[in-house]
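The other protein chains are all here in position, but one chain of the complex has been omitted.
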Amino acid sequence: MKRSAFAGPYVAWMAMFTVAPLLFVVYFAFKGDSGFTLANIQKFLAPTYLNVLWRSLYLAVYCTAICLLIGYPAAYFLAGKDFSKNQALFVLILIPMWMNFLLRTYAMMSLLEDSGIINQLLKAMGLQPLAMIGTEGAVLTGMVYNFVPFMILPIYTSLKKMDERIIEAAEDLGADPYNVFRRVVLPLSVPGVVSGITMVFMPAVTTFAISRLLGSGNFWLFGDIIERQFLEANDWGFGSALSLVMMMLIIASIGLLNRIDPKKEGSGAW
Amino acid sequence: MRKFFRGTYLGLLLTFLYAPIVVMVVLSFNASKSRAKWGGFSLQWYEKLFRSGEIMHVLYMTILIALIATAVATILGTLAAIGIHAMKSRNANLIMSISYLPMTTPDIVTGVSLMLMFVFIKVPLGYGTMLLAHIAFDTPYVLFSVLPKLRSLNVNLYEAALDLGCPPMKAVNKVILPEIMPGVVTGALLAFTMSLDDFVISYFTSNTDRNLSMIIYAAARKGIEPTIYALSTLMFVAVLVLLLIVNKRSALENVS
Partner (left out) sequence: MKKLVAVLVMLVTLSISAPALAQGSITVFNWYDYIDESVISMFEQETGITVKYANFTTNEEMYAKLSSGAGDYDVIFPSDYIIERMAKEGMLEKLDMDKIPNATGLVDWLKKPAYDPDGAYSVPYMWGTVGLLYNTTMMPGAIDSWAPIFDPANQKSVFMLDSIRDSLGVALKYLGYSMNTKDQPALDAAKALLIKQKSDGIVKGYLVDEVKDKMVAGEAPMAVVWSGDALYAMSQSEDLQYVVPKEGSNVWVDGMCIPKGSKNKELAEQFINFLCRPDIAKMNMEYIYYSTPIQAVVDGMTDDEKNNQTLNPPQDVIDRCEFFHDISSDMAKYDQIWTEIRG
């Protein structure tokens, strides 16, 4: 049996469950009262919506960057030599992922509110309270909080499977720790990094509940607008057009990312 | 010195990750409904939780669906990864690109489009359609976790096994599977998380059946009652215990 036949069931499955949403989006995005129309896409090109898109993009980029900055060292430390303790720590880092996302965000709200827990602590210590809730900072914090385990996970996996002997060889050949990291470890961990960036950037761009809860509804993100088109505005055409735009953007960014991963060891496709 | 730095760093990270969870746990014992003021210690929410047959039933169904969806998605995704890996790169790229789509589509779009599809093929909505939808959005996560592992795998080992007379399925089992296992496990974990957290897609692909996230989302609209925090605390403790046991066992196995 050809090995490629293994993918058979998945392809069949995908034809139904992946293609259907796609067809739906394309159909509604371009459907007008009299056939094919670009009106929905044109509507999107107004400053109001472009503004929101821009905000979502830069927040997603900040979030991904922060997750990378925080997550890489964490994954690095966890993948280190002390096996059993680090394994337990790794598990501990994963567990918050399983707590319901909405509840965690609510709990984060309790922490950040003006009369919330952090401010109560500050007041008790005689310090000035901080205005945190309702700001972009709060939304960013919420995003990083929710997505950082998704960055740590792939980087950890990729570091863990690294052949120790390569590192030993480098050290034997006289490389100091900095160079070992820069020239051996870092390049070999790139697939994991690319994976992590993908896993964080995608949900970061499409997120919607976080801006409502932590941003107090003060500004909208792209995910909010799309959701509203389907529910409140009842404009499925426009909502589909917006989704299409977002999907294209994400796929383009991932495509760009995969250029950095020449051996295609990451999750790239082109 | 390095150990100290490492310890502090991880410690800070864990504090950041767990602060909201600690808040939830504490609130589950709060006598008052307030989200930020302590009203005294009370077990009333736990009592209310256990008396609510409905919440327990929904919890059971949510976990059941998540487990089944994860299992199916893992098998489907792993087989797919193995198959795609062996394909000509043009076909492989096509399938991969299409596989990205569910992950980039906003939940609302996936939910509404699946709902329309089920209505179109006249399948009544319920736990069954919810399960199918979950499998649909879980599988790409498995696929993309396993594929990188396959790519860094030495294919020659598989070929060598075949040459030495090993039947294909056995070769897959003994040669490929162990190497890609970390990827499979990662994928399964991600899939499980996605299933547990979903509320939008579950709403649109079900009728009167509900899953836990749907209830939390709806309850949040009315004001979250600490009963939900009690539930989360229990789930957290259960997961913690489970994972630590699994961890201990595998650590012991590795040592021996």
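For clarity, chains are labelled A and B in written order, and residue numbers in each chain start from 1.
The criterion applied here is as follows: a residue touches a chain if its C-beta (ideal position, glycine included) is under 8 Å from a C-beta of that chain, and two chains touch if they have at least 3 such contacts.
Source: prediction; values computed, not measured.
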item: Contact partner of the left-out chain, one of B:Val119, B:Ala160, B:Met181 or B:Leu242; value: B:Val119
item: Contact with the hidden chain (one of A:Met14, A:Leu213 or A:Ala241); value: A:Leu213
item: Sites on subunit B contacted by the missing partner chain, in the whole complex; value: 33-37, 112, 115-116, 118-119, 124-125, 203-204, 207-208, 210, 214, 217-223
item: For subunit A, the residues touching the chain missing from this view; value: 48-49, 51-52, 109, 113-115, 133-134, 212-213, 216-220, 225, 228-235
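Convention: only the chains that are shown with their structure count from here on.
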item: Contact footprint of subunit A on subunit B as seen in their complex; value: 6, 9-10, 13-14, 16-21, 23-24, 27, 35-36, 76-77, 79-87, 91-93, 95-110, 112-114, 116-117, 132-133, 135-136, 139, 143-145, 147-149, 151-152, 168, 182-183, 186, 189-190, 192-193, 196-197, 199, 212-213, 216-217, 220, 224, 228-229, 232, 235-236, 239-240, 243-244, 247, 250-251, 254-255
item: Interface residues, subunit A side, partner subunit B - complex; value: 1-11, 13-14, 16-25, 70, 73-74, 77-78, 80, 83-84, 87-89, 91-104, 106-111, 113, 115-117, 120, 145, 148-150, 153-154, 157-158, 160-161, 191, 195, 198, 202, 206, 208, 223, 226-227, 230-231, 236, 239-240, 243, 246-247, 250-251, 254, 263-270
